[in-house]
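Below is one structure. I have some questions about it.
What follows is chain A.
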Amino acid sequence: MARLVIDPVTRIEGHLRIEAQLDGGKVSDAWSSGTMFRGMEIILEGRDPREAWIWAQRICGVCTVVHALASVRAVENALAIPIPENARIVRDLMAGAQMVQDHVIHFYHLHALDWVDVASALKADPAKTSAIAQSISDYDRSSATYFRGIQQRVKAVVDSGQLSLFASGYWGHPAYLLPPEVNLLAVAHYLEALEWQKDFIRIHALLGGKNPHPQSFLVGGMTTSLDPNEPFAVINPIVIDKLQDLVKSAKKFVDQIYIPDVLAIAPYYKDWFSRGEGLGNFLSYGDYASDNLEDPKTFLFPRGVVLNRDLSTVHAVEPAGISEFVTHSWYEYSGGDENGKHPSVGETKPKYTGPKPPYDFLEVDRKYSWLKAPRYQGKAMEVGPLARVVVGYASGQPDIRAAVDGVLTKLNATPTVLYSTLGRIAARAIEAQIMAHRLQGWLDQLSSNLDHGNVTVFNPIRWDPATWPKSARGFGWHEAPRGSLGHWVEIEGKSIKNYQAVVPTTWNAGPRDTQGNRGAYEAALAGTPVADPARPLEILRTVHSFDPCLACAVHVIDAQGRKYTLPMVR
Partner candidate 1 sequence: MHPALNEDRRHPEVPVGQCSAVYVWQYPIRLFHWALVFSIAVLAVTGYYIHDPFIIDQVKRPYLMGWFRFVHESFGMIFIALFVMRICLFFRFSGGDRWVRWDQYIPLRGVQFREMLNVMEFYLFIRRTPISKIGHNGMAALSYVAVYTLMLVEIVTGLVMYDWIMQSPVIHFLVGWIPRVVDIQNIRLIHFFAMYLFVIFGIFHVHIAMLISRVEKRGLMDSMFTGYKVIPVTELDEAEKQAELSRK
Partner candidate 2 sequence: MLAVETEQASLAGALGRRGITRRQLVKFCSLMLTTLALPDKYLAATVAAVSKAKKQVLVWMQFQDCAGCSESMLRSSHPEIADIVLDLFSWEYHELIMAGSGAAANAVLDRVVTQEKGNYIAVVEGGIPTADGGVYCTIGGRSALDIAKTVCGNAAATIAVGACAADGGFMRAHPNPTGAVGLEEAVPGIRLINMNGCAHNPVNTAAVLVHYLTFRDLPAVDQHNRPLFAYGRVIHDQCERRAHYDAGRFVTEWGDEGHRKGYCLYKMGCKGPAATFNCPTAQWNDHTSWPIRAGHGCIACASPRFWDHMSPFYDRLPSVPGFGVEVTAGELGLGLVGAVVAGVTVHGLITMIRPAPPYPETKV
């Protein structure tokens, strides 16, 4: 039995460490540890809640709008501020664009190298690649000359002996199964996606000044003033035209490159439709209301819980059902660490007890992570694209049903294949496609509001702190690209008394709880084959399929689960 350590896990956001016990070429047990702590909620105490989003946004620079969104929602919820329709649309556009862009970056730049052997692309016949490309998609850049150019560029890099980012790759690993031609196709699209993502995300620049960390949110709306006749209004017909082009490019990229690539690569890795299944419990807070803000069942991504892969029942989400354990986390609870704290009395007192750096191994039977272990009604949950798709599918959400059934038919498979490493990839792609198309609807709505003189984007009733109650509490939920995100805020006077966030990657990458129940990563890794412990590609595949985002996860993480009325998710 050997202990394998992967630290740093790269091609993720943040600092993740995986320790795995190997037994007969398979993972028998695994521990997931977040190795960075920043103390966001401690820093936010005493600051102006109207600017909390600017700070909270910096929790993560990859999913850079999601924390801003959850934060303004939390404060708006606390102060009971309804937001105008245009603000909701602009937020949806920005968050939706984030989701599409993030999923594309994840697939091509963070995940693809687990499946694509760059070195093998050199052996490809560009003409054949071209034929494959043309058979799976209408995308225009698919000539043999084009692929030859890509191949030469890769060759130049390899010949130079300076392989840059690819220097540390696991090229030639037996687990790579794609033929050279498909590898070349994927490498071409790796570069293509790199170019596209930075063009497309100008949608954030247009609506938020810049990306990363766009700067146009407000408690009560958005700063994106609308005016059909003002050249200096943030949104005017000229900007709408630019947004149209960008949204079109998203649809084109997802439909013509992303989806066909996933469908082309998946069949070579059929084994991975049954590997990395994980917990089987799925949680989605739900998000993206079109018109009915009150009923989370009608959201584009509905709210609900699916337990034990049972698609026949979708349970309602009880905000008070969230609790957190620190038995294996570097925090201290006043009443003893064994008991999960009901979040209303949650605490965040960092107390490192791990080995003094530099260290070789963590003490995994004791405390071993900066992440807490959130549980829903005592159960570990998976959140993220797969959870959303599963909950949406089980709830009968028509877009999700249609998209999932479409993909499953093409792959000739049943919904059970979704509970797997590849299932997560497929769910992410499905979601990106649904979202890319939904963007168009929102944009058209915005454009029509502009034409009809509906230009309100901000609700000023509670901007002045003098109008606030003495104290207030609220929470904001959002379905971020990586899963269910919640921010909780308590305001007293004009300042923040308590600020907490429970984020997707904490659910997924969190450590064990008191009962020893594993977190989603830990559970999903069990049984993963590892052909070569020096090159643990298989482990990375499953971990990456969750799209880890550790900076989000560690900073932590208390739900103030007092009695809340169901929040309005806008």
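The definition used in the following text is that a contact is a pair of C-beta atoms (placed from the backbone, for glycine too) under 8 Å apart; a residue touches a chain by one contact, two chains touch by 3 or more; residues count from 1.
On how the list was made: all candidates are chains of the complex that A comes from, given by their letters.
Owing to the predicted nature of the structure, the values given are computational and were not obtained by experimental measurement.
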Worksheet item: Pick the candidate touching chain A in this complex: 1 or 2?
Response: 2
Worksheet entry | For the chain A and candidate 2 complex, residues of the former touching the latter | 5-15, 35-40, 42-43, 46-48, 50-51, 54-55, 58-62, 64, 105, 109-110, 113, 118, 149, 152-153, 155-157, 160, 162-170, 191, 194-195, 197-199, 201-202, 204-216, 218, 220-221, 223-227, 230-234, 330, 350, 352, 354-360, 370, 455-458, 460, 463, 493-495, 534-536, 540, 551
